[in-house]
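Note that one protein chain is taken out, while the other chains of the complex remain in position.
Just so it is clear, A, B and C label the chains in written order, and each chain counts residues from 1 on its own.
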Amino acid sequence: MGDNGSVWLPDAMSTLAGEVDALFWFVFWTSTIIFAMVIVAKLYFVFRYKRTDDKYVPSPVHESQALEAAWIVLPTILTLIVFTWGFDLFVKMSTPPPDSYEITVRGKQWAWEFEYAEGALSFSEMYVPVGRPVKLIMSSTDVLHSFFIPEFRIKHDVLPNRYTSVWFEATQAGRYQIYCTEYCGTEHSGMLAEVVVVSEEDFASWILEQSQDLPPAELGEQLFAQCAACHAIDGSVKIGPPLNGLYGTQRALADGSTVTADEDYLKESILNPAAKIAAGYQPIMPAGYSGMSAKQIDGLVAYIKSLE
Amino acid sequence: MDNASTDRPAHLKHYFVSSDQQFDAAKMGMWLFLVTEILLFSGMFVAYTVFRVWYPEVFAHSAELLDWKLGGLNTIVLLASSFTVALGIHYAQKDNQKGLVLNLILTFVFACTFLVVKYFEYTSKFEHGVFPGAAFDPHGVSHGVDYALYNIPFAAQFFSIYFVMTGIHGFHVLVGMGLFIWITRKAIRGDFSSEYYTPVENCGLYWHLVDIIWIFLFPLLYLI
Amino acid sequence: MSQGHHITSIKTLSIVIGALVILTGLTVFTSRFDLGVFTVPLALAIATTKAALVVTIFMALRWDNKINAAIFGIGILFVIVFISFVLFDTAFRGDLPNTTKGTIMEMEASEAEMQSREPDASTRQFNRTPE
Partner (left out) sequence: MTESASGTVNYLNHAKGFKSWALTLDHKRIGLMYLVAVSLAFLAGGVLAMLVRIELLTPGETIMGADAYNQAFTLHAVLMIFTFIIPAIPAVMGNFALPIQLGAKDVAFPRLNLASFYIYLIGAVIALGALVVGRVDGGWTFYTPYSTSIGDGILFVTAGIFVMGFSSILTGLNFIVTVHKMRAPGLTWNRLPLFIWSIYATSIVQVLATPVIGITVLLLFLEKALLIGIFDPALGGDPVLFQHFFWFYSHPAVYIMILPAFGVISDLMGTFSRHQVSGYKFVALSSVAIAFLGFLVWGHHMFVSGQSAISSVIFSLITYLIGIPTGVKVINWVSTMYKGSVQLKSPMLYAIMFLFTFSIGGFTGIMLGVLAIDIHLHDTYFVVAHFHYVMMGGNVIAALGGLHYWWPKMTGKLYNEMLAKVAAVLVFIGFNLTFFPQFIMGAQGMPRRYYDYLPEFQGYHQLSTYGSWVLGVGFLLIAYYLIASLFKGKKAGLNPWGALTLEWTHTTTPPDHHNFHETPVVTRGAYDFHLATELFQGDGEVTELKNH
């Protein structure tokens, strides 16, 4: 495992992760001790009082009310300690510091989209500065998703009708996995992304770079991250058809007609996927991309054209 | 099966010791069943409460569309039917066959009346595009009410809840009518007496519960 | 065996049905007035009274085996649990800042309204919690 992880927990890479771990270990070890006592007593009794005489009937043991009460009172005290501790931490984890840097996160089947205050967009990689609290304002464009970064010990459901948020302060530069943990359909397990923690300066320059104009095909390449769950670019078939070498070919449609895959067709396929369904595929491509700007659509088309 | 000894009445099942045990068991079973009915409806009441707490104005506004006169009429009809069932049981306990049969028939008639009124209520709503769910599209004017005024966000929820609640309730009325046909036939045949009237008692309990549900539905949906 | 069973007299039954009809009238009557916050509690109180009459007299729970009353009571108790525990969430949604109070639909509606009022309120903010 990494620098401060263990067999049980991944590396603790946010300011609060260590506190969560402390609580985890407290509960873990108290449970283990009580568990061990139960098991040892059990095994001891099994062997110590093993039946040797088939006719022997042991006489009843007098029950001690005090003992019975102790079994009720002691665990109650223990659990109350854990409850208070867990609750306190829960409130901390749910309350972002007021000066947090805000990123808007959108979950959709099956990709993550990150929008930064400066207007920059990124897909499948979320850049954040180290040592500064970051608050994510999350929503979904279709069904429930859930945003999870194990190293930061944060998770929250992403809802279509409400903004929810998580916050963290990364303690070290590095790349950590983002998962979707609410079942959201076929490619739920492919709804991954990474958080890239960089220094404050690197972050600033990354943002700057983002806001500059990219050549269309490069912009398209970036945007394509959200399509990659369904479309391969190496000719393999995923949920949707592979898009390399598509441009200029004759496409058979589900209704039996054919169409030339020119720029208009590509554009239409993105903006209104239900209009023409490629033969052999289900009409399940989301319609949600029509919200993209003309520049972004042009970028995507340029990128798809460039794919061999 | 050597249990069928002389003093066991015909209605007593072999695995029960006495008529009393059998009666108590059946009645307790019925009460448990009523509790499951209450919890079934509780889901709808929860949905109603939640949306009402969120959108009180919309709910109060939408309730105006429902005709409280018809709802009130149905309330009286159901209360009357509850009364006749209770009378029926009274007569059964007093071994009055005619009273029992008459009251069972009256109950059945009231139940029919309830559903007929409900039918007119539903159709007058459907005419104006007031449907549960996605088909909700109020339009047109009747009795000086402009339905289009009710095409507001979350009014659809109110009417969905209205239709689902009254629909499930109506289904229970229908089931109750089936039960009454069944026990009326038995009553006419003379199966019941003060010694044995468990089915009447249990159908009565069921019917009163259906009434109680309506007692709550009426103000919640029509009045407030 | 019927000696063991309570027989409710026709007189009692008639009084109850009378009371029920009157209460129905009362609830219709009171709903004609705007009683503010008391509207709902009053309607519910009347309905509960009516239901209690039906349960105790028509359904004869008053004279019935205690266990049946307990069963009924437990049923009601759990309906109350269901409603109130759900309300603990739905009525307090957004009490910590990690969930917004309003839905996106509501926020956009109020946003649009604000924009129509002051034309230059152009910056979109997601983390505002409208009331």
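Note that contacts are C-beta pairs under 8 Å (C-beta built on N, C-alpha and C of every residue); 3 or more make two chains touch, one makes a residue touch a chain.
Being a predicted model, the structure only gives us computed values, none of them experimental.
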*In the full assembly, spell out which visible chains the left-out chain is touching.*
A, B, C
*Give the residue, chosen from A:S100, A:T181 or A:Q210, that touches the chain omitted from the document.*
A:T181
*Tell me, which residues in subunit B touch the chain that this view leaves out?*
1, 14-17, 21, 24-26, 28-29, 32-33, 35-44, 46-47, 50-51, 132-135, 153-154, 156-157, 160-161, 164, 168
_For subunit C, the residues touching the chain missing from this view_ = 67, 74-75, 78, 81-82, 85-86, 88-96, 99, 103, 105
_subunit A residues that touch the omitted chain in the full complex_ = 7-10, 19-20, 23-24, 27-28, 31, 34-35, 38-39, 41-42, 45-46, 49-51, 53-61, 63, 68, 71-72, 75-76, 79-80, 82-83, 85-87, 89-91, 93-94, 142-144, 146, 148, 150-151, 153-157, 159-162, 164, 177, 179-190
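Everything that follows uses one rule, which is that only the chains that are shown with their structure count from here on.
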*Treating touching as the only link between chains, describe the layout with one word: line, ring, star, complete or other.*
line
*Of all the other chains, whose mean CA position lies farthest from subunit A?*
B
*Which whole number of Å gives the spacing of the CA centres of subunit A and subunit B?*
48
*In whole angstrom, how far does the Cα centroid of subunit B sit from the Cα centroid of subunit C?*
19
*Using mean CA coordinates as chain centres, what's the subunit A-subunit C distance in Å?*
39
*Residues of subunit A whose C-beta touches two or more other chains*: none
_Junction residues of subunit C - those touching two or more other chains_ = 105
_Help me check something: in the complex, which residues belonging to subunit C touch subunit B?_
1-2, 4-5, 7-10, 13-14, 16-17, 20-21, 24, 27-28, 31, 39-40, 43-44, 46-47, 50-51, 54-55, 57-59, 64-65, 67-68, 71-72, 74-76, 78-79, 82-83, 86-87, 90-91, 105
*Spell out the residues on subunit A that touch subunit C in their complex, using ranges where they run on.*
91, 94-96, 102, 104, 135, 137, 139, 156, 160-167
*Please name which positions on subunit C make contact with subunit A in the complex.*
96-100, 102-105, 107, 126-127
